[in-house]
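Missing here is one protein chain; the remaining ones are kept as they sit in the complex.
Going by the order they are written in, the chains are A and B; count residues from 1 in each one.
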Amino acid sequence: MKYLKYIFIFIVLPIQIYLAIWYTPVVKGLGESTRVFYYHVPVAWLAVLSFLISAIYSAQFLRKRDFKADLKAEANARLGLLFSVLATVSGSLWAKITWGDLWNWDPRETSILILLIIYLAYFTLRSSVEDEDRKATLSAVYSLAAFATVPLLIFVIPRVYESLHPDPILNERGKVEMSSTIRWIFLFSMITFTWLFVYLKKYQEELMLLKNRKRNLILEKLKK
Amino acid sequence: MEEAYNNLVYVTSIIIAICLGVFGYGFYLFRELRKIKSEVSREG
Partner (left out) sequence: MFAWIKQVFSILEKDIRSEFRQKYAISGILMFAFVVVIAVSFALSGIKPGPRFGAILFWITVLFADLAGFAHSFIKEEEEQTALALKLCTEPAVIFWGKMLFNVFLATVLLVTIIPLSIIFLGLVTDHWLDFILFAFFASLAMTVGTTLIAAITAKASGRGPLFTILSFPVLLPVLIVAIKATYAILSGNTLMEQLNELITVISYIMLKGAIGHLLFEQVWQDASK
């Protein structure tokens, strides 16, 4: 199974880059910036996926009190933070070159910003608690409480903005009319990035596990 | 800004920024993992 990694790096990834940057046809309203679509949306999707996974590990921690679960919750939250920063910034820049403004309070922009804020709040909470057990419990609870807000956001925000911003251009990006070619390239990009995520998740979790072990080893040595 | 969305320089910069962020972080993880693996096996 180890050759999977190489398939990804040397076959899947180059194909994705070729498709997204050269092959793709261009969407009418977006021009050349159509290409950004194949990178921005998958990254935003990863931000949400990380949140979901982190929340699941949080729930697992609360149920079993297994510290590994808390570690993994934090690991995925770190990835989520990275992705949501990238998604928010790239979304803003994309908006600038297509709509002219760096920020529009478009429903999707708002959602990804809120996700970013949730991640930041999560880490602020973690850094204000010293005791490990309490840190894990409190951040797990917060993670779940914040997660519960997300479905509501998804349904609330588009409705609210429908009438606040009756701008016809606004949802064009969301409702991009995908010709089948574009749809295929988009799907392929999503798969590529999700595949990449699997590796990142594994590395991040392993890294944090080892850092934890290293810390424990040092603590043990100090005790002797 | 005439047709900024058709400006390939802008478009590529955004894409490069995303990829740098994602892959850069991936490489960072890889390097840190290597470092720590050797440290932990030494401490044993």
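Operating definition for what follows: a contact is a pair of C-beta atoms (placed from the backbone, for glycine too) under 8 Å apart; a residue touches a chain by one contact, two chains touch by 3 or more.
Just so it is clear, the model here is predicted, and its values are computed rather than measured.
Chemist: Shown chains touched by the missing chain?
Modeler: A
Chemist: From the list A:Leu4, A:Leu52, A:Leu102 or A:Ala148, pick the residue that touches the absent chain.
Modeler: In the full complex, the listed residue that touches the missing chain is A:Ala148.
Chemist: Check each of A:Leu62, A:Met190 or A:Leu217 against the chain that is not shown and name the one that touches it.
Modeler: From the options A:Leu62, A:Met190 or A:Leu217, the contact with the absent chain belongs to A:Leu62.
Chemist: For chain A, which positions touch the chain that isn't shown here?
Modeler: Chain A touches the chain not shown through residues 62, 114, 117-118, 120-121, 124-125, 128-129, 131, 133-134, 137-138, 140-142, 144-146, 148-149, 152-153, 155-157, 159-160, 163-164.
Assume only the chains that are shown with their structure count from here on.
Chemist: Write out the stretch or stretches of chain A touching chain B in their complex.
Modeler: Residue positions touching the partner: 20-21, 30-33, 35-36, 39-40, 43, 82-83, 85-86, 89-90, 93-94, 96-98, 100, 193, 196, 199-200, 203-204, 206-207, 210-211, 213-214, 217-218, 221.
Chemist: Give the list of chain B residues in touch with chain A in this complex.
Modeler: Spelled out, the residues of chain B in touch with chain A are 1, 3-8, 10-12, 14-15, 17-19, 21-22, 25-26, 29-30, 32-33, 36-37, 39-40, 43.
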